[in-house]
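What you see is the complex with one protein chain gone and the rest in place.
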Amino acid sequence: QDIVVVAHGQANDPFWSVVKNGAEQAAKDAGVNVDYRSPETFDMVAMSQLIDAAVNQEPAGLIVSIPDADALGPSIQRAVSAGIPVISINSGSDVSKGLGALLHVGQDEFDAGKSAGAKLAEMGGKTAICVNQEVGNVSLDLRCDGFAEGFGGSVTVLPTSNDPAEIEAKVAAALSSDTAIDTVMALGASTAGEPAVAAAKASGRDVNVASFDLSASFLQSIVDGDAAFAIDQQQFLQGYLSVNFMALHAKFGLMPGGNVPSGPNLITADKAAQVIELSAKGIR
Amino acid sequence: MNDTVQGAADERLKAEPLFAQLIKRPELGAVAGVILVVIFFSITADRSMFSLSGIINFMTPASQLGILAIGAALLMIGGEFDLSIGSMVAFSGLFFGVCAVTWHLPLVAAIPLTFIFAGAVGALSGNLVIRSGLPSFIVTLAFLFILRGLSLVGLKWATGGSTQLRGVREAVENDWLAPVFSGDAFPGLFAKLADMGLVATFNNGTPKVPGIPVEILWFVAIALIATYVLLRMPVGNWIFAAGGDRTAASNSGVPVNKVKVSLFMLTACCAALVAIITVMDAGSTDARRGFQKEFEAIIAAVVGGCLLTGGYGSAIGAFFGSIIFGMVVIGLTYTNFDQDWFQVFLGGMLLIAVMFNNAIRKRVTGER
Amino acid sequence: MNDTVQGAADERLKAEPLFAQLIKRPELGAVAGVILVVIFFSITADRSMFSLSGIINFMTPASQLGILAIGAALLMIGGEFDLSIGSMVAFSGLFFGVCAVTWHLPLVAAIPLTFIFAGAVGALSGNLVIRSGLPSFIVTLAFLFILRGLSLVGLKWATGGSTQLRGVREAVENDWLAPVFSGDAFPGLFAKLADMGLVATFNNGTPKVPGIPVEILWFVAIALIATYVLLRMPVGNWIFAAGGDRTAASNSGVPVNKVKVSLFMLTACCAALVAIITVMDAGSTDARRGFQKEFEAIIAAVVGGCLLTGGYGSAIGAFFGSIIFGMVVIGLTYTNFDQDWFQVFLGGMLLIAVMFNNAIRKRVTGER
Amino acid sequence: MTQDTKFHHGDATQNDSPIVEMKNIEKHFGNIIALAGVSFDVRPGECHCLLGDNGAGKSTFIKTMSGVHRPTKGEILFEGKPLNFATPRDAMEAGIATVFQDLAMIPLMSVTRNFFMGREPTTGRGLMKRFDVAKANEVTIEAMRQMGINLRGPDQAVGTLSGGERQTVAIARAVYFGAKVLILDEPTSALGVRQTSNVLATIDRVRKQGIGVVFISHNVRHALAVGDRFTVLNRGKTLGTAKRGEITPEELQDLMAGGQEMAALEGSLDGTI
Partner (left out) sequence: MTQDTKFHHGDATQNDSPIVEMKNIEKHFGNIIALAGVSFDVRPGECHCLLGDNGAGKSTFIKTMSGVHRPTKGEILFEGKPLNFATPRDAMEAGIATVFQDLAMIPLMSVTRNFFMGREPTTGRGLMKRFDVAKANEVTIEAMRQMGINLRGPDQAVGTLSGGERQTVAIARAVYFGAKVLILDEPTSALGVRQTSNVLATIDRVRKQGIGVVFISHNVRHALAVGDRFTVLNRGKTLGTAKRGEITPEELQDLMAGGQEMAALEGSLDGTI
């Protein structure tokens, strides 16, 4: 039984490596074979080609993320019309049904951003920067947009590369040139979150730092009180459940009746400690 | 060896087998690499990779890359680089999207406009390179950033804040020009072939391959034209000369600057063509389109035997180089290797393909 | 112009002002660009950019880039490229992390091991380039992919599934060698200066700048040593010769192959140094460290006046090139420009800085 | 060897007005002064030799004549009209062909492609207009054979030719395309005896067709064999112009050496080097 996962995030992306770990765990548990595939960068054209390649191999099930329904739609529809069951994960909950997917596991990036924004506004934030380490990656842009909507106050996007030294310097620069900034939202814990914490600490100011996704060091900062919280999509579930559902579907024709929301789940100081170890192993 | 007029036999020449004569040409060296990669995948990959649909599947990205790579190869032979190709794909994609979606222009206006626009940007960077005397690397690098940034700004402006512009497919759906730049060619033929059982079908009876994607046709056509231009047109000679030694070429009367600027415009237009095709196919464009394509195009050209220093190479080489690259990238998904190993695998295959092709050529031609 | 012995005055020479003599040197051309960028930011940016803490803030990434850029510049002068620098940062970072965290080695063993390891990989790619006669672009490109892929695989192996290896800070905290490779130098001095009111302090009295980050010291030291080697050591002459024309150099008795392989090893060791410093500073390493650093290093070297074709350039140029690049990347954050324009701005500033420096040099030296 | 034929050395058609006239040319490279005011002209049907020590400025001078360098000061008249060639292509289109000292060849390209670089013969019309490779190959092989070089094939890369073979390609090319003025910068330096005599004979033939030839050489005997007038440069300045017959080989050689003493060698060389 072959199940193919085609996602828009690379295997070396901290977030997606957890999805991949989840999928592999499920494959082991359910006794199926799973292949995780992704384009080299956030590239919708390449991703649609990968879906086509997967369809050619006529797997028992196809699991895709849908950050751009226009670009990926035809390929997904081709899979569906070829009789391959499709489950969507992570992004695309709104279009998943329309394209013929059986169900969606995951949480919309926009909604996750929105809830984080609301939480930070509640903590007293007025002026925020949103550290985006990959501008143009639509799913990251959605996180920022959602955050801006939930936060309500003034939000500036700070574009960076994913070099920690550069991110730290840029956050420090932003903090020192605009003293009104009281909130930093990072779009990835290990790439952007950790340097943002370091910069905030060095600035000597009282700044709330929050981040999407988890990393052990960032969680440690939450425990230590240097960071506010992390938003956990529990993306392990996106990989695990989708593969598991697909395996069950292939064996017994079973499929849950509705979408499964995997998050959001805010990890604050009280919960952080217990998550650190799991995060260091790539499960959370 | 069609350039040869052989006089009387010369005792200073050994007889040379036809095979050696062929593989000496930069055009054909890359074929050895293609063969190696095909052999590798026929052993390790799923059989469906070399089915008709599998071949079309890897030829589609190879073609999109190849159109860029041929432009890049010509420019490299002419002695310059263009690092802004990838950003140009995003930028002209945005321009085309805006023409089609925001301004509701028909394709017959939108497409020429996009080419003119891209050509103008190419002419600009080319002129900057020539006038300033700076290396094209640094000038086009600046354009890489500038065009990428403008794409982002433009997208936000066109969509009112999003980094994704949608609705192109709907806007061009019924345009008579659309089939030339998007979708599959010869659908009728393939449907018939499927009925006759010559093309595999899905369970529901639709052919697995609805036609040949237009980019493949464009790719082949451009490769042929570029080869003809390089080998059989005066301007081809000028390109080689300009890249081989610009002072010598200019001293011999080659209009080096014009040649170089035209090449920059050509590369930009290749990028625009890819942008038009992919935007129409995907129905949308975003700020990351074409990311790092400049890099891949240069890889394909170099794998195909172009020298980075200019003055040597071929369009056919870039053609096969793109196929090698496309095959390796997509091929892995037909094998059982873990995705974690993808990059190791990609690097290894590239290295082996190039080394193999190089070793064969040396062995055959007796260079050392 | 310290290479000159001036004989009797020659009527075939015009007098040349000292300024013209200086700006002719590739070492000093890039200074014009630095000045321009500084002027630009002193007008547009927040004042804090050129406060002590602001300067240290942009010098830290500039130094990390600069260490790589100087290695890349030497290699480029020697006529080769290394595209695997960025991946090498990730890979040797992983190796170092494993040494320190998994194997619990003290720094005095872990650091030399990391350098030896990086040097060996550099020697491997260098030998492949030399032996095969392939362009270094394509060989090191393969290494870019391979090393990046191996970093991912290695990280997952070392951590049991995560792409981030942490705990380095804890592992090396009390090692006597740690202050040489991480943290800030001269903390005592700065504390004293703060007490004397010479360095700004936070409200609680701690100095805003606790010291000079060690990478800055490394950066300056390496730039000085590399300049000395290039201009005052026989091997510097060999590097220029090997890059200028490898046949001519080899015919004149320069051991071209040895020089090139050593340069590959050197670049790899520069990458390893950056890896060690950043891993110790961050306390962790992940699979994306050093992403695209090869690109930035080449940019900095070219901005600093290195020729892509080899044989010309300087370490000091790369030094200033890195500072320009670092300043532009960080500087925009201090201004009020919309951050969406970041890349447009980056590209524009790079172009202007290089054109300015070029124009100044031409104007002053009367080239045309 | 045939001893019966002598060159015709009658008065060059001195009355014709010059094709190219250069007045007080100066050329500076940054702080280096390569030419400090040189005047020179070529008339149709004459061979004007430009002589001088190494580094005197001969190559720099003919490069300003053929559009490679723009003079820092001075005036160029082409057929009486003031003119500044912006590129070598302009000069070529005006009918000036040059053999540069560094030959201006692309090592990686074939002999034929180098021969016709910039001025490819075409065949066909409209869209089918293309580089006439067959004709180009034929012309190349034939032109080289006339100069005394039997090529192995026209598609050998120029970079793999011997020094003399390469120089011959450059000369044959210039002769083929030189319509009004032919400039030869040390054309015989790398040539064998047979090829040298061919080149000298070619200069003579070309001159008789009414083309003006500028011939740079360090060989007094070669210069005297074909030259009608002799201009000597020294350290960027003219030492003067002499007509054929007005000057002895020894005097000319002294001028070329810049008036400086030469190493003792005369015994075995019969007077001239």
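Note that the chains take the letters A, B, C and D in the order they are written out, and that residue 1 is the start of every chain.
Simple rule for what comes next: contacts are C-beta pairs under 8 Å (C-beta built on N, C-alpha and C of every residue); 3 or more make two chains touch, one makes a residue touch a chain.
As the structure is a computational prediction, the values presented were derived from the model and not from experiment.
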Field: Visible contact partners (per top-of-document touch definition) of the missing chain
entry: B, C, D
Query: Taking the entire complex into account, which one of C:V254, C:I277 or C:V302 touches the absent chain?
result: C:V254
- request: Please pick, from D:I141, D:V158, D:L182 or D:L200, the residue that touches the omitted chain in the full complex.
  value: D:L200
From C:F117, C:F240 or C:F264, residue that would touch the chain that is not displayed: C:F240
- prompt: Touching the left-out chain: which of D:N137, D:T168 or D:T238?
  reply: D:T168
Hidden partner chain, touching residue among D:P18, D:G52 or D:G212: D:G52
- request: Kindly note down the residues of subunit C that lie in touch with the hidden chain.
  value: 1-7, 10, 12-13, 228, 231-234, 236-238, 240-241, 244-245, 247-255, 311-312
Task: Spell out, residue by residue, where the missing chain touches subunit D.
output: 1-7, 29, 32, 52-60, 101-102, 148-149, 152, 156, 160-165, 168, 186, 189-198, 200-201, 218, 220-222, 224-226, 253, 256-258, 260-270, 272-273
Task: Could you list which residues of subunit B touch the chain missing from the display?
output: 11-16, 20, 24, 365-368
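The criterion applied here is as follows: only the chains that are shown with their structure count from here on.
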Task: Using mean C-alpha positions as chain centres, tell me how far subunit B is from subunit D in Å, no decimals.
output: 44
- request: Between subunit C and subunit D, tell me the centre distance in angstrom, where each centre is the average of that chain's C-alpha atoms.
  value: 50
Query: Residue numbers in subunit B touching 2 or more other chains?
result: 148, 152, 340, 342
Message: Give me the residue numbers in subunit A that touch at least two other chains, ranges are fine.
response: 11-12, 135
